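In this view, the complex is presented without one of its protein chains, the others remaining in place.
Then we have chain A:
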């Protein structure tokens, strides 16, 4: 993992599940725009936010667009650092094998290092 960051690097923390609110979608929108503007963006999925990465997330029955398609596009935007809170997964009885993308699982101490390593953090 890269421990050194430029001042313009951005950490986007996603803490909400894909359905039930617009937090995840609006957080991802911010990440994509930042990447499109040339920032190096890392995503950190915490708490219920880890469920965004579960395979087979469908469109919501309420006409939401769904976020799986956006997650599949991350690579195109050069968003390659995908971090997951280890405790977030285990609390929900999930393992990283069940996720649709390759991620790096972070212990609490690694999490603290990532947070302190970024000057700019947006939390959704």
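Just so it is clear, contacts are C-beta pairs under 8 Å (C-beta built on N, C-alpha and C of every residue); 3 or more make two chains touch, one makes a residue touch a chain; residues count from 1.
Throughout what follows, contacts and distances are computed from a predicted model.
Undergrad: Leaving aside the chains on screen, match the unshown one to its UniProt name from "tRNA 2-thiouridine synthesizing protein D", "Oligogalacturonide transport system permease protein", "Thioredoxin family protein" or "Spore gernimation protein GerB".
TA: From the listed options "tRNA 2-thiouridine synthesizing protein D", "Oligogalacturonide transport system permease protein", "Thioredoxin family protein" or "Spore gernimation protein GerB", the omitted chain resolves to "tRNA 2-thiouridine synthesizing protein D".
Undergrad: List the residues of chain A that touch the chain left out of this view.
TA: Output for chain A: 7-8, 10, 22-23, 26, 29-30, 33-34, 36-37, 39, 120, 122-124.
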